[in-house]
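Here the structure is laid out as structure tokens; the discussion comes afterwards.
One chain of protein is taken out of this complex; the other chains stay put.
Coming up: subunit A.
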Amino acid sequence: MSTPLSQRPPQPVVGLSVAHESADPHVTGAALYTDDLVGRTTNVLHAWPVQAPHAHARVTGLQTDPALQVEGVVRVLTAADVPGVNDSGVKQDEPLFPDEVMYHGHAVCWVLAETVEAARLGAEAVEVAYEPLPSVITLTEAIEQESFQGGQRTVTRGDAAAGLERAAHRFSGEFEFGGQEHFYLETHAALASVDEAGQVFVQSSTQHPTETQEIIAHVLGLRSHEVTVQCLRMGGGFGGKEMQPHGLAAVAALGAVLTGRPVRLRLNRTQDITMTGKRHPFHASWEVGFDQEGHLEALRTTLTSDGGWSLDLSEAVLGRALCHVDNAYYVPDAEFHGRIAQTHKTSQTAFRGFGGPQGMLVLEDILGRCAPALGIDPTELRRRNLYQPGQSTPYGQPVRHAERLEAVLEEVSARADLTTRHTQIASFNATSPHRKRGIACTPVKFGISFNFTAFNQAGALVHVYKDGSVLINHGGTEMGQGLHTKMRQVAATALGLRLSAIRLAPTRTDKVPNTSATAASSGSDLNGGAVKDACEQIRERLTAVAADRLGAPIDDVRFSDGTVSAGDTSLPWSDLVKHAYLERVQLFAAGYYRTEGLHWDGVRMQGEPFKYFAYGAAVSEVEVDGFTGAHTVLRTDIVHDVGDSLSPLVDLGQIEGGFLQGVGWLTLEDLRWDTSDGDGRGRVTTSAASTYKLPSFSELPRELNVHLLEQASEDGAVYGSKAVGEPPLMLAFSVREALRQAVAAFGPTGHSVELGCPSTPEAVFWAVDAAREAAQRDGSGAAAPARTVGARTESAKTDPAYAEGSAPAPTAGESVVTGGLAD
């Protein structure tokens, strides 16, 4: 009697706005994270890495004896100690103890000691001899030297060359933009111990306990059933703990096996930034064609991601990037090439959005740059190109519910009062020579499911005890996103209980095996399906018992609010459970879920990799200080599609948090490496919180309004909800495009703004400087008011031929876009 996946019973607990299930422990400091367990464990050894001071070098000598002379040092772990495979990746390209240093800060061995201080001093004492080798640091160098790794992929539809030929307006350009450090507040941590039977138990801050388990097992030469990984919770993950924890947990586990003592490994912030992967920076070269009305005709682009020293998840990230270049727009003729540079840097990895943001940014940047050249307001240009029902993506997936794109755009424009504010901004700018405002509206379409089809499955274990209390376990991990909160709500809904009746136990691999990473925004979809399945198995068995006790037909039995009823008769849940036990009815169940209907050819890059798309749109208004390039977000309005929300407070938090993280990536967070030829070549120069700035209160929009799209039930997901973890990050495009508008207001009418990314105050300042210069050339003066912005919207709406009609209508491509091709 399992119900359809998306159907909600009356009075469901899903959909209620409840606080995070750990909110009280969070605010009181009682919530435990992996490293909080150290003081609660006796006899712990501490691990410290020996980090190489070269971007690329061969290790020609390793003397560990001096470290052992340091008081408190117990052991130094090297490649010789590895009983299994000396590799921490899944591609066999990441030696755990390398003999070739592949990036500045690469750990060549690890010191174990009684205290952190002794381990650090021991690491200082280890003598390593290096033979420096040539290194590739920047993307430009990698492209020039053809330093690539992994497979190259292409998404193709139609004939891009013909499409470009046919286009009324053609532009081309290049765009390189930065990566992003995860900066989860909790750095990587693992605590490993071995029990009396040789079972290895590792507490790890990991988004992917099963893979952590597998890597530990293969490093130790054990079978998976000899290794258990538990994750209590993470202090943030954002993708940074999907692949990167494995090797660190393996080092701790190796130390525990070799010494027989618990081993704690916690990276400090500098180690975390210098040793673990980040969001991939990208380079894009592109050619685009539009028709007379500004409809996209064709896009040909080559994306080059900076994968760092090893593949890690780079191929999958690139795949998602290629599947998101289109964002919300129909591109009739498409040719998207992708390749992965190999550089001597940290191995770049998953980060919220997983390549999607990078792919989407390319086309959003193109539209922002080309709109003035086309003489079309950028919001209108975006609106005209939105997918329409019936259209498919370049990789062949129909865009189901495409009408929601227009709906969210319309709704957010109305809520933000976009038209009126265009006018207000124009008059503000006309009287403000040194501060200019800009407003922009951008949409998001994001595909939900792992591109790797096998990951789209999940398991759960649900226990009902004799007293009626319920304990649930599932394969997902909690990193702050509220997954556990939602899973309790799903279980309460499926069993007809109050939330307080459901307790959730920490994620561990001996409860639910073979789990997928909690990633790709899929945690609730997959684990929710599995929890619901387990609960419904139990409920089905209990229904038979209840029908018997209540003397009613099975179809009349209802579970709601802790009571089981049929017609006028009822009994409490706990009584029913007691009876069921006495009648020898199984009160626990393993649940399983897999996403149906996916098919994907990852070589041809065609198929339907996604169960559905999540949609959203944002309007942001910014103010730019022309003296410095400093900027403030005055207001942001968001309308986002989460289906029928499982937990509105949680979803609101994901939307706002994702948005601001995106704002950080696009406007503030500036990862730098030493690209000189000096001794520090390849070093991350922004390796601390003092040099790598993430958003603080000063980046929060003064006014932030978020609305969930209503009546948005998704029939392909648990209780009609949609994934929410990643898609809102891309709502931040609205801020960067608003900055472009504000910068344009310093320039002459129709000025196309090229904006560095991240669009830091310095990047914005140089764009303002260019705009002012253009204004002077144009003769309109440095204070050229942008009064045409509002008017342009109107005329664009009423006159589709505006681009070819009235001024400014510059000849397409001329001087506005780098390397522009005139048509």
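Operating definition for what follows: contacts are C-beta pairs under 8 Å (C-beta built on N, C-alpha and C of every residue); 3 or more make two chains touch, one makes a residue touch a chain; residues count from 1.
The definition used in the following text is that contacts and distances are computed from a predicted model.
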{"item": "Per UniProt record, name of the chain withheld from view [\"FAD binding domain-containing protein\", \"Cystine transporter permease\", \"Cysteine desulfurase IscS\" or \"Ring-1,2-phenylacetyl-CoA epoxidase subunit PaaA\"]", "value": "\"FAD binding domain-containing protein\""}
{"item": "Identified contact with the non-displayed chain, of A:L16, A:A79, A:A547 or A:L700", "value": "A:L700"}
{"item": "Of A:D24, A:E131 or A:D417, the residue in touch with the unshown chain", "value": "A:D24"}
{"item": "Residue touching the undisplayed chain, where the options are A:L32, A:V90 or A:L471", "value": "A:L32"}
{"item": "Interface with the undisplayed chain - residues on subunit A", "value": "19-20, 22-33, 36, 39-40, 120, 182-187, 233-238, 268-270, 434, 479-482, 627-628, 630, 632, 649-650, 652-653, 656-661, 668, 670, 672, 685-686, 688-691, 693-700, 702, 704, 760-762, 765-766, 769"}
